[in-house]
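Pasting a structure below so you can have a look.
Then we have chain A:
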Amino acid sequence: MTAALIAALVTGAALFGVGLYGALSQTNLVMIMMGVELILAGALVNLAAFWRFLHPGAYAGQMFVLIVMTVMALEMAVGFGVATARFRAKGSVEMEEAGELKG
Partner candidate 1 sequence: MTTVAVLAALLAGAYAVAVLEAWARTGRMRPGGPLFAAAALIGRESFVPRKPDRLFFEAAPVLLLVAAVLAAAVLPWAPGLVIVDLATGALFVNAAFAYVLVALIMAGWGPDGAYAMVGGWRFLGQLIGYSMLIVMPITAVAMRAESLVTTVIVDSQAGVWNIVYQPLGFVLFFIAAMALAFLPPFDLPTAPGELAGGVEAEYAGRRLAVLRLARALLVVAVALATTVFYLGGWRGPWLPPWAWTGLKTLAVAAAMFALGGRLPRVREAHFLAWCWKLGIPLALLNIFVVGLLVLAVP
Partner candidate 2 sequence: MHAQTFFIAFFGLAAVWFGVAVFRTSSMVRSALALLFSQTAIGAMFLAMQTEFLGVLQIMMMATEMSIMAIFMVMYMMDPGGLGAMEMTHQKRFSIAAGAIGGGAALAVAVLTPWGPVVAQAPAAAQQTRALGLELLGRSMLVFETAGVTILTAMIAATAVAVRRREGKAAR
């Protein structure tokens, strides 16, 4: 039984690692968002696994998963809003060309 939990957590960790790599290595805003989505997906897997295998009576765990899904949708909405604005203004959503956004 613990094996199932570990399998899920390992998946979560791997998704987190892949997502982190993607978010850091990609030059394009949309691709970076994909990396962030994968990181959040890793979190989702972990949360669901914790709920199922450790506290199936506490529905706040499932609630948490719902909230993370909401955050994913939020990230998409805001990200695409920003991407559209950037693209309109600069014709590019490449990070290499967003130098003026540096502090």
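A few notes on this one:
Assume contacts are C-beta pairs under 8 Å (C-beta built on N, C-alpha and C of every residue); 3 or more make two chains touch, one makes a residue touch a chain; residues count from 1.
Basis for inclusion: all candidates are chains of the complex that A comes from, given by their letters.
Only a predicted model underlies this, so the values are computations on that prediction, with no experimental measurement involved.
For chain A in this complex, the touching partner among the options 1 or 2 is candidate 2.
Put simply, chain A touches candidate 2 in their complex at residues 1-22, 24-31, 33-35, 37-38, 41-42, 44-45, 48-49, 51-57, 59-60, 62-63, 65-67, 69-70, 72-74, 76-78, 80-85, 87-89, 93, 95-96.
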